[in-house]
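The complex appears here minus one protein chain, its other protein chains still in place.
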Amino acid sequence: MADLKVRLHDLEFKNPITLASGTCGFAREMAEFFDPALLGGFFLKGSTLKNRDGNEYPRMAETAAGMLNAVGLQNKGVDYFIENIYPEIKDYDTQLIMNVNGSTVEDYIELAEKVNELDKINAIELNISCPNVKEGGMAFGVTCPGAEMVTREVRKVYHKTLIVKLSPNVTDISEIAKAVERQGADAVSLVNTFLGMAIDAEKRVPKLSTITGGLSGPAIKPIALRMVWQVANAVKIPVVGIGGIMNATDAIEFMLAGASIVQVGTAIFKDPMIALKIVKGLDEYLDRHNIQSANNLIGSLQV
Amino acid sequence: MADLKVRLHDLEFKNPITLASGTCGFAREMAEFFDPALLGGFFLKGSTLKNRDGNEYPRMAETAAGMLNAVGLQNKGVDYFIENIYPEIKDYDTQLIMNVNGSTVEDYIELAEKVNELDKINAIELNISCPNVKEGGMAFGVTCPGAEMVTREVRKVYHKTLIVKLSPNVTDISEIAKAVERQGADAVSLVNTFLGMAIDAEKRVPKLSTITGGLSGPAIKPIALRMVWQVANAVKIPVVGIGGIMNATDAIEFMLAGASIVQVGTAIFKDPMIALKIVKGLDEYLDRHNIQSANNLIGSLQV
Amino acid sequence: MPKKFVADFNVIQNTALNKTNFLIKIQTESKLPGILPGQFVNVEIKNSQEVFLRRPFSIFEVDYKLNTLAMIVKILGKGSEKLTNIRVGDTLSLVYPLGKHFTKPSASDKILLVGGGSGVAPMLFLAKESGLPKQQVDIILGARTQADHINVQHYSDFATLHYSSEDGSLGEKGFVTQHSVFTQNLKTYDKVYACGPDGMMKAVARQAKLAGVFCEVSLENLMACGFGVCLCCIEPTTKGNLCVCTDGPVFNINELKWQI
Partner (left out) sequence: MPKKFVADFNVIQNTALNKTNFLIKIQTESKLPGILPGQFVNVEIKNSQEVFLRRPFSIFEVDYKLNTLAMIVKILGKGSEKLTNIRVGDTLSLVYPLGKHFTKPSASDKILLVGGGSGVAPMLFLAKESGLPKQQVDIILGARTQADHINVQHYSDFATLHYSSEDGSLGEKGFVTQHSVFTQNLKTYDKVYACGPDGMMKAVARQAKLAGVFCEVSLENLMACGFGVCLCCIEPTTKGNLCVCTDGPVFNINELKWQI
């Protein structure tokens, strides 16, 4: 039994396996299947300042080894979260991380200020990479000035661990990572979904109400892994690896490439228990390879 | 039996189904399976000025619904092609298009001049998007100035149909497309492969000798389709659709999104006869939908 | 204590009911939780290069003694097709039980069940589990032709069965909402339940609304997760966009924003 504990900035995770924002609800939905304390953490469903209805149906299209979604950040707003959801989940013995989303910098600031007050939320994930909203979201995440500006302003008001979630829809993701590092991000998480599209050939219409949507799942893994590798080699802050992780081997690959912790997303839809299996598989791998601590895996790819 | 003929700039294709560069050799390899005259055309293996040995083995890794390659433009050079391969294939009754690659602008110019002399090559595909070479290649294709410069210089010396092949590894592919359109490109083809990576978790080493490689196959289709849709809406020149096309439905989706012709790539490895099946499937689709001509399909998505 | 489960079931029966509908019965070693009509399971489609996500199917029958579940699968596309090729002895991974059930009728209720296509499954389950004497339960089963109907004769123990088909080859000719039981008696029912194609459910809902009768329908929106985390399966309602997989699939028609 290897030591699975890892650190991300000043947070300790009991193991490096967490669930990705938008794919594990507010953790309570997962608690219907298993004890949340078994995982390293939960990146909660993206919150905005105000209630958002999200995009119209249909919001989902299956693709080869993946799926497109166009949810568009449906949520009841941060105040609803604080009053109605936070009390229910705050005592889960695991890391709970808020995923915050704005249309303007002011939104992000206000959100960060509110979340800063929540005792049991030790970190926020600044989502500047949502491809499914008209304003804000990815617009901030695909240019260095945009990413820098949001990070800088949020950094001023948020005093716990600040993770910035990067968009893969860019020419050079390391540049963006370096930009947010400069502005005080404590970690970067990557990747969010790739902007994609699906068409119903028989009906000759797009499959999503929004025409384009975000691609996730194993299809994107090779690109996500490359980006994590590039970013881990470009910045000094820790990296959270995301994108198509379906099993322990995938998770290990991201850690070898430089991720300190990983997020499992779409795989949850296929198997709500998958993250527990990944924790077990990671443990077995470490034992098999005589590696004492998960920490020793991080960035240990031999090139 | 619908009319499958389509035009790309001033070239006529007997049907919109062609094979992608690097996946159909110099067409003669395909002629061992079927009569090349049955397809719209062949985008020949990427040529460079001089002989290139390509990258070291291993050059290939299988991924979810796709593969990574790191071939690195292995070829015997354009002169070898002209003397030894061209004579053998020039009378195939189909469009043969050279795919040209340089490390410098001068390389591209010299190549274009040489290919300009070949009677039976009616077009070149300027590859400014190869992710698997150290110099040139993608470096030109990921910035507007780079893409513009190469296109402008080649345009000066090349007098037949000039197709520029775009890299998907960019923030905004429409901008690049518009840039090459401005410089006189007659068409754009997209997408080339996505930069990706694969790791052997047991051995803790990259699976490719080059660490990163190009991702192709159905995994990338949703992103490629989105890009074709965006570019077709951004430029006036015709678009060649590429990326993960595995069957007639996929080809039709690219045409609906705005592609005048499509290229089938990785699918050939799974089934060398696939393109013939796609031609048949397209024909049946047009009949079923009472569409007289393949031309009427192009860009006819209802949004 | 978990309320939802992921488990491998053993396939113990796979019978073609007609050309496109199959009855698949599966068994688990663990004790089944309580399951009510309207709830569904999310089934993994193994060994398919084309199918990535699970596919939801209504629960059709439950046997708590044998720990078996049954579902009726209609071949619609690649996933359902693959599923119907499964053989006895294979395993099937299920996420279960999912969704909300139909409102249980009270002892004095007279109820009408309307099922079309694969929507007959939850209707028959509800007929069986309603706890009402047969006289209080009418069910109209609709399909295009006789060949599309499945044989459910043994359900006549629980309900009075009425058939309709578009070509008149079985029962009355026309849509379910044109069936005499529906047109003549609608107002006499305390509760109407419907499951089937969208068009059918909307037609039922329109009439029920006009008649002022309580009516629940079971929706089949596209799903990714099936348990409320992805927010892909939403349906606009008077309470905003709700998830069909957790807030539904059963909805009272007055909640829905249907233009009917």
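A, B and C label the chains in the order they appear, each numbered from 1.
By our rule, a contact is a pair of C-beta atoms (placed from the backbone, for glycine too) under 8 Å apart; a residue touches a chain by one contact, two chains touch by 3 or more.
None of these values were measured; they are calculated from a predicted model.
Chemist: Which displayed chains make contact with the chain that has been left out?
Modeler: So, taking every chain into account, the missing one touches B, C.
Chemist: With the missing chain put back, one of B:N69, B:N127, B:T210 or B:S260 would touch it. Which one?
Modeler: Reading the full complex, the residue touching the unseen chain is B:N69.
Chemist: Considering the whole complex, which of B:E32, B:D93 or B:D119 touches the chain not shown?
Modeler: The missing chain is touched by B:E32.
Chemist: By the contact definition given up top, give the residues of chain C that touch the hidden chain.
Modeler: With respect to the unshown chain, the touching residues of chain C are 46-49, 52.
Chemist: Using the touch rule from the top, list residues of chain B that touch the missing partner.
Modeler: Counting over the whole complex, chain B touches the hidden chain at residues 22-25, 29-30, 32-34, 45, 51, 53-54, 57-60, 62-67, 69, 71, 74, 217, 266, 268-273.
Definition applied: only the chains that are shown with their structure count from here on.
Chemist: Fewest touch steps from chain A to chain B?
Modeler: Minimum step count, chain A to chain B: 1.
Chemist: Using the average of all C-alpha atoms in each chain as its centre, how far is it in Å between chain A and chain B?
Modeler: Distance between chain centres: 34 Å.
Chemist: Mind checking the centre-to-centre distance between chain B and chain C? Centres are C-alpha means, answer in whole Å.
Modeler: 48
Chemist: Touching at least two other chains at once: which residues of chain A meet that condition?
Modeler: 63-66, 217
Chemist: Going by the touch rule set out above, which residues of chain C reach two or more other chains?
Modeler: Only 49 qualify.
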